[in-house]
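I'd like to ask you about the structure that follows.
Just one protein chain is left out here, and the rest sit where they should.
Order of writing sets the chain letters: A and B. Residues in each chain are counted from 1.
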Amino acid sequence: MTMKVRESIPSPRRVRRQNPLGERGIQGLLLACALVSIFTTIGIVVMLVVQALGFFRSVSIIEFLSGTKWTPLFQPQHFGVLPLVGGTLLTAGIAILVALPVGLASAIYLSEYARDRVRRAVKPLLEILAGIPTVVYGFFALTFVTPLLRNIFPSMIVFNALSAGLVMGVMIIPMVSSLSEDAMMAVPRSLRDAAYGLGATRLEVATRVVMPAAVSGIVAACILALSRAIGETMIVAIAAGSTPKLTLNPLESIQTMTSYIIQVSLGETPHGTVEYYTIFAVGLLLFVMTLLMNLFSQWFVRRYRERY
Amino acid sequence: MKKDPAFRQQLRTRQLRGRSFSVLFLMATLTGILVLTVLLVDVLRDGIGWLDWQFITSYPSRKPDEAGVLSALFGTLWVMVLTALFSLPVGVGTAIYLEEYAPDNRLRRLIQTNINNLAGVPSIVYGLLGLSLFVQALALGRSVLAGALTMTLMSLPVIIIAAQEAIRSVPQAHRLGAYALGATCWQVVRHIVLPSALPGVLTGSILAMSRAIGEAAPMIAISALVYLTFIPTSIMDRFTVLPIQIFNWVSRPQAEFGNLAAAGIIVLLVVLLSMNATAIILRNRYQRRTEE
Partner (left out) sequence: MADGVAALETRNLELWYGGFRALRDISMAIPRTQVTAIIGPSGCGKSSLLRCFNRMNDLIPGARVVGEVLFDGRNIYDAGVDATEIRYRIGMVFQKPNPFPKSVFDNVAFGPRVNGMDDNLEEMVERALHRAALWDEVKDRLRRSATELSGGQQQRLCIARALALEPEVILMDEPCSALDPAATLKIEDLMRSLAGDYTIVIVTHNMQQAARVSDMAAFLMMEEDRAGILVEYGPTSRLFTNPKDKRTEDYITGRFG
């Protein structure tokens, strides 16, 4: 008898009783909504692969991935993507050099030092920073940061990797900061107490206990931020130039994968030509790179999740 | 050993190091806010003089004095409304399915992982998807509809994640109470979960959409750079949006266009700000109600 009563208590998921047609119809509808996201992924992959195949019919994948010249829009055409990858990594690298120390330091401040009231005042401001459209950051890089930097480096070209990278770094600070802060806040208080009880200063508690204990979340935050910087488009399209070039000199004009796609989208490149298909080959590469980084960061969190 | 003067000396050094770093950490926290201030001042200084009624009510023009954002502003509003119409039901539906219906099986985990990954796909890739799927394969052309559908796909993952959080915050006891009275799953969702999760869902969705509205990259892939002197009147019309118009002006060498860009940015920020304000008001009203 008691057993029966227990069985009849519905588990919250999975109750299907009464009016089966309506219930089932609604459930089907909701499932259909959920499947939209699956189809989006399939759509992205199929679209990129199919269109990129149009490109790889004319250009070998080896030439694409190992060539060091990228001039698809004029003669003689070269289809080596490395200059675009190089430009992308250069700007993203500069961005991470800015965002990593600043974002981490601000996460430490917010999680270990700041009073509640300060935290409540600062966090919405950082959210605003994260919500500024990228085209605005691009404008800021080109019309404010570049002239400023040209006072310091007179040889700097108007469109350059440095301004774009720096501003992109500012853009991803909130991401590094808030994800790292979440990871640090998740470190139990008891560990902090233990360290304070052993005569550690606040700084020592933060750097020797809290940060090591939150390391998986912090690393994941940095990878996600890097992936975001690699996929960022408008800042580089506006401020970094459109000269595909393999260089480590941040004062020069470069082109990233994303800004190349924008450049082609702006022109009226005829549909069906190899020039048109280049953007899908580049887009596919971009998608694979960012996807791998996102998957890696998820795997990293799972693999190195701390058990306190 | 306990009164070791060397220890005292060393402790002073440690405390000094701690204090210096705390100043450094505070400065790092203020960096972002400082840049935000400089950015806003820079934009206002460049653009406020150009922002007038004429600017709002004029079409783009080759002559900076006569140029305005009318078509871009309306394009943005069109895309915004359509995106909301498409993405809200689908996003909330997905969140309800994942939180209330889906058994904890591989399909659910697949959908969840997939959504997390979609949230990290660069916006320009959504632009490419929209270009080949909506503009070309479905032959919608470079229309408002194609733009809104692209925006929908792009903002969906963020909306779903926000809606899931709101739904998860509804206490389990409320659900169990309703189930105990013999309610079906949908009745519980309809009468218990949605009413209390709705403000949170709306707040999250509006914030997600305001992010999407500011994105220029995918819209450039869809719409290209157009010079439009009309307001879209149907969903199949060509369109432009504020971020594209701003990008267009930024890319021109003449200083006046830089000012136009700044004025355009002010308009864009006002649009986004009012969306955010709506979200915050919703959140506050909701919080007040739960406190009663």
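Basically, a residue touches a chain if its C-beta (ideal position, glycine included) is under 8 Å from a C-beta of that chain, and two chains touch if they have at least 3 such contacts.
All figures in this text were calculated on a predicted structure; none of them were measured in a lab.
Looking at the complex as a whole, the chain kept out of the display touches A, B. The chain not shown here is touched by just one of B:11, B:180, B:236 or B:270, and that residue is B:11. Among A:173, A:200 or A:285, the one in contact with the hidden chain is A:200.
For chain B, the list of residues touching the undisplayed chain reads 1-2, 7-8, 10-11, 14-15.
Take chain A: the residues that touch the chain left off the picture are 115-116, 188, 190-201, 204, 208-209, 212-213, 306-308.
Here, only the chains that are shown with their structure count from here on.
One inter-chain figure worth recording: chain A and chain B are separated by 15 Å, centre to centre, where each centre is the mean of the chain's CA atoms.
Looking at the complex, you find that chain A touches chain B at residues 9-10, 12-19, 22-23, 26-27, 29-38, 40-41, 43-44, 47-48, 51, 101-103, 105-106, 108-110, 113-114, 122, 125-126, 128-129, 131-140, 142-144, 170, 173-174, 177, 201-204, 224, 227-228, 230-234, 237-238, 258, 261-262, 265-266, 268, 271, 279-280, 283, 286-287, 290-291, 293-295, 298.
Within the complex formed with chain A, the residues of chain B that make contact are 14-15, 17-18, 21-22, 24-29, 31-33, 35-36, 38-39, 42-43, 46, 89-91, 93-94, 96-98, 100-104, 110-111, 113-118, 120-129, 131-133, 136, 153, 156-157, 160, 172, 175-176, 179-180, 182, 184-186, 188, 207, 210-211, 214-217, 220-221, 224-225, 243, 246-247, 250-251, 258, 261-262, 265, 268-269, 272, 276.
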